[in-house]
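Pasting in a structure now, in structure tokens, and then I'll have a few things to ask.
Missing here is one protein chain; the remaining ones are kept as they sit in the complex.
Note that the chains are named A, B and C in the order they appear, and that numbering of residues resets to 1 at the start of each chain.
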Amino acid sequence: MSEIKSGILRKEPLIFEKSQPGREGFSLPAAEIPRLKELPDSCLRKEDPVLPALSEVEVIRHYTRLSHWNHCIELGTYPLGSCTMKYNPKINEKIAEIRGLTSLHPAQSQDDIQGALELMYTLEKELCDLSGFSRVTLQPSAGANGEFTGLSIIQKAIKEKGEAQNRKKVLIPDSAHGTNPASVVLNGFEPVEIKSGPDGYLEIESIKPHLDSQLAAIMVTNPNTLGIYERNLCEISKAVHEAGGYVYMDGANFNAIMGVVKPGDIGVDTMHFNLHKTFSTPHGGGGPGAGPVGVVKALEPYLPVPIVEKDKQGQYFLDTDRPSSIGKVHPFYGNYAVLVRALVYILENGSSGLAEVTKRAVLNARYLRARLSKILEIPYKTDTLHEAVFSDRKIKKETGVTTMDVAKRLLDFGVHPPTVYFPLIVSGAFMVEPTETESLQDLDAFVDIVSQILDETKTDPEKVKTAPHNTGVGRLDETYAARSKILRWKKKK
Amino acid sequence: MSEIKSGILRKEPLIFEKSQPGREGFSLPAAEIPRLKELPDSCLRKEDPVLPALSEVEVIRHYTRLSHWNHCIELGTYPLGSCTMKYNPKINEKIAEIRGLTSLHPAQSQDDIQGALELMYTLEKELCDLSGFSRVTLQPSAGANGEFTGLSIIQKAIKEKGEAQNRKKVLIPDSAHGTNPASVVLNGFEPVEIKSGPDGYLEIESIKPHLDSQLAAIMVTNPNTLGIYERNLCEISKAVHEAGGYVYMDGANFNAIMGVVKPGDIGVDTMHFNLHKTFSTPHGGGGPGAGPVGVVKALEPYLPVPIVEKDKQGQYFLDTDRPSSIGKVHPFYGNYAVLVRALVYILENGSSGLAEVTKRAVLNARYLRARLSKILEIPYKTDTLHEAVFSDRKIKKETGVTTMDVAKRLLDFGVHPPTVYFPLIVSGAFMVEPTETESLQDLDAFVDIVSQILDETKTDPEKVKTAPHNTGVGRLDETYAARSKILRWKKKK
Amino acid sequence: MRYLPQSEFDIKKMLKEIRVGSIEELFSSIPKEEKISEVKLEEGRDELHLCRFFHNLAAKNKVKDIILAGGGVYPHNFPAAAASIVSRPEFATAYTPYQPEVSQGTLQAIFEFQTMVSELMQLEVANASMYDAGSALGEALLMAYRVKRGKRKKVLVSKAISPDYLQVVKTMLQSFGDIEIEYLPWDSKTGKTILPQSLDKNIAAVALGYPNYFGVIEDISRMTTLTSSKKALAITVSQDAAVFGMLEAPGNLGVDIAVAEGMSLAGTWGMGGPGVGLMATRKKYTKKMPGRIVGQTKDEDGNSGYVLTLATREQHIRREKATSNICTNQALVALAFTVHLSLLGSRGLTRINALMRNRALELYEELLAIKGIKPVFTGPFFNEFVLSFPGNTEKLRKFLADHGIVFGIYLKKYSDVDSVFDNTIVLSTTELIETQDIKKTIKLVKQFYQD
Partner (left out) sequence: MRYLPQSEFDIKKMLKEIRVGSIEELFSSIPKEEKISEVKLEEGRDELHLCRFFHNLAAKNKVKDIILAGGGVYPHNFPAAAASIVSRPEFATAYTPYQPEVSQGTLQAIFEFQTMVSELMQLEVANASMYDAGSALGEALLMAYRVKRGKRKKVLVSKAISPDYLQVVKTMLQSFGDIEIEYLPWDSKTGKTILPQSLDKNIAAVALGYPNYFGVIEDISRMTTLTSSKKALAITVSQDAAVFGMLEAPGNLGVDIAVAEGMSLAGTWGMGGPGVGLMATRKKYTKKMPGRIVGQTKDEDGNSGYVLTLATREQHIRREKATSNICTNQALVALAFTVHLSLLGSRGLTRINALMRNRALELYEELLAIKGIKPVFTGPFFNEFVLSFPGNTEKLRKFLADHGIVFGIYLKKYSDVDSVFDNTIVLSTTELIETQDIKKTIKLVKQFYQD
């Protein structure tokens, strides 16, 4: 484990503030006088947009310095629960840069992009094999977009059955991610919150009251956001299906069961994958991700258009002639460059390698849980898979220190805190997902740091409450931000 | 200018110390049992070399964290005199990665590497045009290797004249870089130190005593290491030539006169370029560089083999049939990937752009000199071009603070110190070369920092003497290093 | 297993700490019958074979040197300098800046992005990015519905907006259910959308392409006069944010929500994405806006810093009451856009515009000089336009493709609306097109018609 020292961080003004008239950082063909006379004056800009004027070196220094203010996977442990911050292999990036794979225009004829079509076809097949679904659309841009897509497919299926007026309710456990209820509303459905059982499982009993003709679907995260495998899911699925509803699975945690369980085989009708979680594509500071959606045979007709097919001659083509399709969810083929990376990862590991990845992810998480639960309160004692959620109830009562304080203090040790205050059913949740790419030493170091901080909550609680202390900037005032609403730079007059 | 804050630096153990048995970071075709029985046992290793065993993420984190301990051009001002730490354009790097330019094996037939040959041919022509020499060899790996090559060429010319026994003396001004006398010795010559004149010029009078039949050559850096243009060089060259000697110019400072003076036109017989200085190729933490050598017509026959020629059909070929050549100075074609970058830079700028680069380099240096000489002692008042050398004589006497102390204190402000204690003729030299890629704001910030440090030498000299304070590690004990000679890691027993 | 740091030895130690006998036991909470019984054991590939596999795939694609097609995907230059920043792991392997104190790099860059979007659009507030312009347009319409508190249930949407976007919008609004889309046809002469004389009271918003899919510059002011008269929202969608180097900013024309696609300036246009949807609006609508927003704030010592703010609009706080379900957005593409615009400055951006414009006019004029090639619309265009061609247009495009030219987009596939679309192509240019490329194209077109 690396020792923490303190070094120089350069605080940058905004790039607009560095701008100096007359400088330029571009290299373009020679200036020409634009031929604008054919255009009505009303179309033309009267004032140039205010953009930075700087030389290349100044721009590079600005963003290089800014980059040093970020924590990232390549600097250290990043155990954000539910986010699966695993290492992003470098070979993914190298292959995604191959010009012949990406420098393609959607207007090119399908003959000229056979490689790209084959790539998408192959990725779809791999995802089908892993999940047990019969088809997968690659279009959705992220997990939430996948939820929208899956729910739209369910909606369409319901509509085709002539039940659209009635079936509006979507059941969502209280432990679900915020995108679930938000997606339900975006799809014109009505969310119904379902309480998790005392052991963190979804119980068939709590579903039963809703098994009626208004039921559209249930959205289940499996393993759920406590890291617990929903052992009743099969039974619940059966019940939901019998009631005429559908089962949507939020696949954010698919990394816990990949190679172990195929959701398509256990009653799930549709599910999204997060390629930026399970399949190692970089999170990019918040995207782009990709949220492909798998469906069972019965829902195939409703998949977004186009989908990639292969004809008898082995030629790939885009099938747009799908009359029952929900339409498009992306103007083109989704976050294609992300798809490339995911396929590299899948092919590098192979299905046997991916199953091993799952095992190691769970091994790491359970090890961390075993060690951390000696010092932190774990509200659900149930077995977990890829992550574990702790609570600050006890420390808070005893010392006044909250999960947020502990999180901020963790920053001082060069590791990223876990996800905090989610899921909502755990008070002061501290949700740890180490992923399989952390070493035993990293895990032990993380435990040691948490342990040290817990000691501090007794010996020097102020230190924890006022953390971070080593990060270039202190704890930032979020209330002030919301109140003052400074959302862009403006030229000082 | 960016404000200095302090942030986290992760101190890494040696990678060997992180190693854990059983881990691996490679992805290679499946293991095979090597067929070794045909080999005598004495050829075979009995014990594997001790190398780190780590996963990819661990290796990446190790070196990414280490990288954060470095200052570099892209983080801030790096005004190392004589080193020309200008910004290294990103387009150089991108083009140098084009597979078709570099994935070539020297055993390929010349027909199959026409692009690479044309590239080298073009670079040679460009360097000839810029310098006034009739031919340039691209083989030398760095400036010092260029010095060796140029001197070998001179030596060969002398030999061909039958004067090899006599002509052994090479005159070197006392302001010269250490590589100059070292190269002279490596070439079997005898260095003779020449005192610089009171204004920092090389004076014809100090040369005269040596203009005899023992004179092999004079090595002149122009502009010299004080940044002063050697106004007597033409006259000196004539005198040297008349005495039967040759003129070698150390072209480390060619960036001060590129597009303004052609050394080949003013009496210089041979000169090296530093592509990693003048032509923007990255310094790489100390290389690889490239030190092409230009020669006048008369010295052409002695150039290293091969050289690239173009035949009447426009085909490029390697000419190795050069009976008077000194031979090779590199096993292949020199630091080829560095040559690629230099040509990108030359073609992006064009000759007019390069002349402008020179002007701005001198402008920046003179501006810095003008401002710094208000607060620092400048021992030579003579006009300078691309750099300026200051002395610590006064501050040292008054406050006990040395150039080294000021240099170390500069580190605390996130800028790199200038070259220190060189040239040797200036006591406590502080040799500043900003290069053209620093902005006015960067230059002003540098002056402000120096000024603040000079104030500190009066108000708080201890702070300066014990600097740096913000760099993750304090002033390192070089004497201890030399004494304890710990030059590699060893397994603890 | 280069990504798995657990050695056999580590595993033993860990299992002991967990108090289980084997890794398999860790999965005992999963009902046996749900576990995959027979795993297809496909082997992985080593790095060498992986590279060979993907180079083979790449060889099955044909990269074209001259791309005269746009339609939302404009092959702009993307400088090596910008690419080098985007690939820094400090940016690429971080996530959403939930912990601002160790995410100032990402946060400040997004704040700069918001400022740029706001500047380009001349609208006060921009968010941290949407997936792409198509879904952003859908979100804008939903936002208008929210601004009107769900009381206006109809939106007027130009049929001359990119059909790729319209299909996404249609899916979104259909799923949402409570909003009716009325499509506005275009004038077959001008190519401009036919706006109604006045608006019904139940109209929440009107949306136009700016420029539209045919490259025609719509009468944005006419729309905004109309919308403001009935307090509806005026929305524009632009297929390439670059045009705002020279085209009047939507905000200055009275637009309420401007969305645009940024990927063409962000180096990610290949195969059409990842995109980055830009969205800007008036200050008063801030709380109705979807997506993340970064704001400036300070720490206890008064040091300035940046944080995600106004999160009460978002799903993780408001859940079913959120303004959108978006969570992961397109941050790295937004960064690429930001760094590129930082290098360009307004001078670079207008330079690009001049080149786009002038090459487009050259192409337009030289094509029209060929017998039988005709303009389709009279409306003004900037760098994208529609022409009709004699003979077999598919053959022409194929002929040119075989010579390395992507000759626009064949409009036939969108001909469900108007029969004018037989043999018509929409063409466009960027600064990557040189005069010599146009000469080559013209020569080949002539050759095609002569043969």
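In this section, contacts are C-beta pairs under 8 Å (C-beta built on N, C-alpha and C of every residue); 3 or more make two chains touch, one makes a residue touch a chain.
Computed from a predicted model, the values in this text were never measured in an experiment.
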item	value
Chains shown that the absent chain touches, full complex	A, B, C
Listed residues B:Met249, B:Val357, B:Val389 or B:Val432, member touching the removed chain	B:Val357
Subunit A, residues in touch with the chain not shown (by the definition above)	5, 20-30, 54-58, 60, 64, 89-91, 93-94
Sites on subunit C contacted by the missing partner chain, in the whole complex	2, 47-48, 77, 79-80, 84, 89, 343, 431-432, 434
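As a working rule, only the chains that are shown with their structure count from here on.
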item	value
Computed distance of Cα centres, subunit C from subunit A, in Å	20
Subunit A-subunit B separation of Cα centroids, rounded to whole Å	47
Subunit B residues counted as touching two or more neighbouring chains	5, 20, 23, 27, 55-58, 60, 64, 89-91
Residues of subunit C whose C-beta touches two or more other chains	1, 3-5, 10, 47, 50, 79, 81, 84, 89, 303
